[in-house]
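Can you read through this structure? Questions will come right after.
Just one protein chain is left out here, and the rest sit where they should.
Chain nomenclature is as follows: A, B, C and D, assigned in order of appearance, with residue numbering initiated at 1 for each chain independently.
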Amino acid sequence: MPKPIRRLIGLLGLLTIVSMVTFGAMNFLGDPLFNILGPVAADVDNPESLKVIEEAKAQYHLDKSLPERWARWAWDFVRGDFGVQFSSSGQPPVSDLIKERLPRTLELMAVAQIIAVSIAIPWSVLAASRANRRTDKISTITAFAFVSIPSFAMAVILFYFFSVQWDLLPDTYTATDPFWGISHDHRLIQLILPGFTLGLGSAAAYQRLLRTDLITTLQQDFILMAKSKGVSKRRVLYSHALRPSLFSMITLLAINIGFMIGGSLVVEQFFRIPGIGSAVVEATLREDFPVVLAIVMIVSAGFMVFNYIADYLYTLIDPRVRHEDTSKPRKITSMGM
Amino acid sequence: MAGSGNNHLRTGFDDVLLSIENLVVEFPSGRKNKVHAVSDVSFDIRKGETLGIVGESGCGKSTTAKAIVQLPKPSSGKVEYEGTDLTKLDKEGMRQKRPSIQMIYQDPISSLNPRRTVFNIVNEGTRVWSTEHSQQQEIKVEEMIQAVGLDPNEARIRRPHEYSGGQCQRISVARALVLDPQVIICDEPVSSLDVSVQARILNMLQDMKDEYGLTLLFISHDLSVVKNVSDRVAVMYLGKICEIGDGDVIYDNPAHPYTRLLLAAIPDPDNKHGQISDLLEGELPSPLNPPSGCRFRTRCPRATEKCEAEEPTFEQVGNSDHWVACHFPHIDDELNTKTTEESELIEGITEDEILWPPAD
Amino acid sequence: MNEEQEINADEVKNDSQASEEETSISDSTQLEVSEFADKKTLGFGFWLATFWLVLISFLAVFSPILPFKDADKNYIAYEQKENPLTGKVQERPVQPPYAPSGEHWLGTDQDARDILSRTIEGARISLAVGALTALFGMVVGGTLGMIAGYFKGTLDKIIGAIFLVVLSFPGLILAILIVALLDRSLLTISVTLGILGVSPIGRLARAQTLSFSEREFVMAAETLGAKKSRILIKELLPNVLIPMSTLAMLVIAVAIVSEGTLAFLGLSVQNSATWGKLILTGSGLSTLESSPWVAFVPMGFLFLTVASFNYLSDRIRDYFDVRDIFVTRD
Amino acid sequence: MLHETSEADNILELSDYRVGFRTERGLAKAVDGVSLSLQRGSTLAIVGESGSGKTVLNRGIMGLLGANIIEGGSAKFQGEELANTSRQKFWGTKMAMIFQDPMTSLNPVMKVGKQVSEPLRLHQGMSKKEARDRTVELFTLVGIPEPMKRFSEYPHQLSGGMRQRVMISIALAIEPDILIADEPTTSLDVTVQKYILDLLVDVQSKSNMSMIIITHDLGVARGRSDEIMVMYGGRIMEKAPSESVFVEMKHPYTEALLSSIPRLSDPKHTRLTPIEGFPPDIVDGPQGCKFAARCKYAQDICLTSTPEETIIDTHTYFCHFPVGTDAGAEAFKSNKDRGFTAAGLRIKSKREVV
Partner (left out) sequence: MHRSKLFKLLIAFLALTMFATACGGSDDESSSSSDSSSASEATASSSESSASEAAEEAEEAPAEEEAEEEAEAPIVQDQEESVLEPVFGGTLRWGLEAEVDGINPTASALSAPGLTMMNAAFDTLAAYDVDGNTVPHLAESFSASADCKTWSMKLRDGITFHDGTPLNTEAVSVNFLAQYGDPLVGLAVRPYYSADEPITIVDDLNMNFNLTDANCGWPSALTGQLGAIGSPTWIAAAQDDPTLDQQPVGTGPFIFESRVQDQVTRFVRNANYWGGDVYLDAVEFYPVTDGDIRTSLLLEGELDAQATTNVESIASLAENDSITQVLDDTGDESFLMLNSAQPPFNDIRARQAITHATPRDNYNTLINLDVTRKADQMFTPESPYYNPDIVQLSDRPDLAGPLVDAYCSDNPNNCTSGKINIEYQYSGPSVVGERIADLLSEGWADFFNVTVQVLPQDSHIQEAALGIYNSIGWRQFGAVDPGIDRVWLLCRAIGGISLNWPRYCDEDRDALILQADAAKTVAEKVPLYQELSKMINEEYLYVFYHHTLWSLALRDGVENVCGAKTLEGVSLRCQVNGRSFFQSTFITN
């Protein structure tokens, strides 16, 4: 079997397990019937309630075993049917909610990552080209500080300075206009703070990785070789050293993007951006299982897909990966949520 | 050169301590392919003898060494130690045999646990095998550390990284010797050391061998080193032995084309083969898909169709301890070797019988 | 397949590590600089970070017997003031939060409670969450990872798959799910975060075990006849422990941050002050505007602590030359 | 006599050249007063163990050592004082370097053809096509089979020997006046090593460039250089025409180095003569002769006074008691008689040990 296909199958397998675990955990920890019927669900002595319970059970296949229910869900899911929401008014399809929320998160993520990468690369190159000199030391400390500021704290700090103290940016973040709404400028302004909140932390993390890797690369003989060939310093940095140093950063970028679909949720909460992150918090709290499940699947799939993309990027960057059968080592151990 | 056949095995001697027959080691590579790391290699070592295995990178010499200690078990073949076939032993059986066959490794850093004190490292063998902690064992360990030229008291508090590469190799030797082994397998023990240190380690190995009556299997890519320490030398190429026999004999009259080219390439100031202008052409074939017949034929100046079709077996060269696996060996070639006397002249400087004792 | 992919990746990594070491030896001939390059020291920052962590831990542990203000008491000040409802001047509480003063060194919160005391109180929970999380991750992840890395084969594949599943599960969502559906106790939160720590720690332990188990000293121990269990404990554990504990420090940092994140979602340990909750309390627009210290004091403590753990982890990794790179996200 | 040759012929002229690194313990004197001159078209081999300063010396000449160093003395390249010039202007035009490991000295993510043609395009103003043709030509010259195909391959697709040939072709593309080959074959198998060395020599003689080969292996240097310079502890020990180093060595270090190496011509189990002790600390090194502590000829003067340069014809050495002289023989005899050298090293006869 060709490798991409094997990988795809592995990926699907992983998704399947993730969905099973989520499905199982939710049904184990919460009672779907209770969420559907309310207290009636507990009123088993009353024949009338009992009838209602039986009806609901039949309707939601709750009389079936857990595996069978999962199978039904999975079958619907692969056909693109995410089910209906549990506890909003009526039974709007989960997909409506996703369609409404996902673009907002993606938009935020894109802004944040563009900010992060466009800060991180020049920053790293600057630091690495002056390794261990004052510029580098200061930038290392800065990066370290930024990495150690949790995103919720970063949100508060940025908000405090830019909106409250200096009044440069709006302090209201209703940010609830439709995706391609009318006032685009306004929206962009509203994305600045959330974008930087997520972007600065990422930028610092990328800088730390890229700087280290660049310094390692810059110590390699082939850099000396390039220098001794008379290649200009700038060209050495950007065209010889940068590319082979990008692996760790790309890995992290993939992890970040993959996870940020779910991971931006605090920022979404703070800045009141109705994205998928805030949706999952609400859904979890109200035990709206179909929504949680759908979002978990999207986030997991996103994570895996971006990893897949990262691997593909490796092959673009490093011909060794392309020609050999193995991928570049992941020396990154990522910790977080 | 692919040397098949077991003609060169010295079945007649009853002091053969270790006998390897038809050893094959293969690793899976990818889904279907196999790396033929070692293919049908046979040799034997008599008690007290030193066998050197020499070959360039990728020839399978280290793999052979590891296969002997069953790490990992070879794909097929026999590894007979004192008449017991190690490949047939179960885990515990093998474990019982382990103290008798010890190894010394190439990388002095990687082969010592960085988190343990040197004393602990040397002591590990006794700790594994003794049921109780005895004063006597500690004394023995101390003696051994002293024997390799290190300070046992320092060893109690220091860790490997506080020692130099040469000293680390000494620690490795001490660790190997503490269990009173019969056989020591040295896998490139000096190749990462500076030449001056290398000489000290080689001397020490020789001394230890004499003192403890060891049998050595010495593996190196450096023919000069191998020749110096070994009684017998085996030359490997691409998973096979191509020539085996007395080191001096092989050096004087290399019969295999590969051995000859190898010797010619050695940048020794006194290399009498240096004039041979043949070069080893082409690339080393992939061990995934080695050539048929003689494995050296793709690069051999003498290769014919026969070499492609038929794998040569070991034949004795003359009456000496010299075996070669080649259809067209350089048996008749007369080399204008310098006489021993000539080389002695150069050697003259050291004739003062002076030697620097291993003092560090 | 995916796991295989991972395994391959690790193997490559080992190779690269091994070869790095090989070259580092021959490097010495190449560039002598390395020999006399700066000797590794932990540095001033390390001791500063350690000092901070010792201090904050000390304060946290002994806060009940230290002469701080009561963290739960409302130190309300009163004044004569007009009631907007009645228009009458009466004795009314001065609207907290109160700014830092001699009485309250770091000010008070909206309920007129002393922020310094509350922040130290919060350290108890936050540090406990961090420590429990790391402990759980180390014990469970470390054990699984080492077993997987050393015994390889099927066991490795199964454990690797488990790690992968947990890893590809959106962690924070898992945390919210468990915390929302179960309860908001210290133990639940710690164990939940601990589960999330299992995968990174486990994968690190596995990779390190795998790489060390291919080092020759392990083979040497094997040729000495040491049993697998002995090798695992005597040879591998001490080596794996250092990278693992540096990661564990990050796990502590991440756990503290995650607790804050949960607090921001209203899901932190209930009935206790935690740093996250304290920051949340002060991060409303009007509070930020009028009394930024409410948010920034606990944020400062949080930052110093998280940065200290990060820094220690970094330094120790550097000092022991652990080659893996850890990355925190939140 | 080297010193009598006119300066114009000397492409490289070092005089009391020093390179130091700042470390926490103090200044590490990696190169400690080296003087040499290299004639156009000639080859110098620098031999030494690790820590001898040979690599630093050459990277110092090339200007590839980075910022943290202190240079001293004078180094003139084609009459131009290097300390006053940015060496970058020589890079890619007049100076070229080959590194030890061809794997790490080729950019892993760039096609080898591009790496070879890069200096052609940058410095010789060639068009893409011209550079490509020239590269293929160079590939053919250094014996790379299928040069067209190799042009667009990546380093990892080539074997070690092929990579080193690519390195050489880069050096050739530059058409430098001086080529520094730093351990060009250490990571290669002996059979490949031989080929590469022969190729280097071949190329050098054809293009009339000067060459410095750095190696730790005296055998490699022999026959491929006009002159051999032995370094130890950052200093020159001995410098002589290639053959005379082997035949009439003057410095005890050279002697000790040679005798510590097993030789093919020796019968098996020939006892080796190692060099005792450790290399000197280059930060806080010994006074006097750097080798004194390990030298069997060492007398008190060796420990206190740095030997002056002695020049006999083309043979230069720094030793108070050179090998093969009466002074040397006498010094050794006195040490042997009292059983230890001035540095306290014990001397035993072989009989005592065996």
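FYI, a residue touches a chain if its C-beta (ideal position, glycine included) is under 8 Å from a C-beta of that chain, and two chains touch if they have at least 3 such contacts.
Source: prediction; values computed, not measured.
Peer 1: Kindly name the visible chains that come into contact with the excluded chain.
Peer 2: A, C
Peer 1: Which of these touches the unseen chain: C:T86, C:T154 or C:S229?
Peer 2: C:T86
Peer 1: Considering the complete complex, identify which of C:A220, C:L267 or C:M299 is in touch with the unshown chain.
Peer 2: C:L267
Peer 1: Please identify, in ascending order, the residues of chain A that touch the omitted chain?
Peer 2: Interface with the chain not displayed, on the chain A side: 34, 36-40, 52, 55-56, 59, 87-91, 152, 155, 171-172, 174, 176-178, 181-183, 266, 269-270, 272, 274, 278-279, 281-282, 285-287.
Peer 1: Just checking the interface: what residues of chain C touch the absent partner chain?
Peer 2: Considering the whole complex, chain C reaches the absent chain at 72, 74, 76, 82-88, 90, 92-93, 95-96, 110-112, 183-184, 264-267, 270-271, 277, 280-281, 283-287, 289.
FYI, only the chains that are shown with their structure count from here on.
Peer 1: What's the farthest chain from chain B if centres are computed as the mean of the Cα atoms?
Peer 2: Relative to chain B, the chain with the farthest C-alpha centre is A.
Peer 1: Could you please state the distance in Å, as a whole number, between where the Cα atoms of chain A are centred and where those of chain D are centred?
Peer 2: Comparing mean C-alpha positions, chain D is 54 Å from chain A.
Peer 1: Which parts of chain D, given as residue numbers and ranges, touch two or more other chains?
Peer 2: Residues 49-50, 59, 99-101, 104, 216.
Peer 1: Once bound in the complex, which stretches of chain D touch chain B?
Peer 2: Touch residues, chain D against chain B: 49-50, 159, 161-162, 189-195, 197-198, 216-220, 222-223, 246, 255-278, 296, 323, 336, 345-351, 353.
Peer 1: If we count contacts the way the header does, which residues on chain B are in touch with chain D in the complex?
Peer 2: The touching residues are 56-57, 164, 194-200, 202-203, 206, 221, 223-225, 227-231, 247-248, 251, 261-274, 279-280, 283-284, 338, 340, 343, 347, 349-350, 352-360.
Peer 1: Of all residues in chain A, which touch chain C in the complex?
Peer 2: Going by the criterion above, the answer is residues 6-7, 9-11, 13-14, 17-18, 21-22, 25-26, 29-30, 144-145, 147-153, 156-157, 159-160, 164, 171, 201, 205, 209, 212, 248, 252, 255-256, 259, 261-263, 265-266, 269-270, 280-281, 284-285, 287, 292, 295-296, 299-300, 303-304, 325-337.
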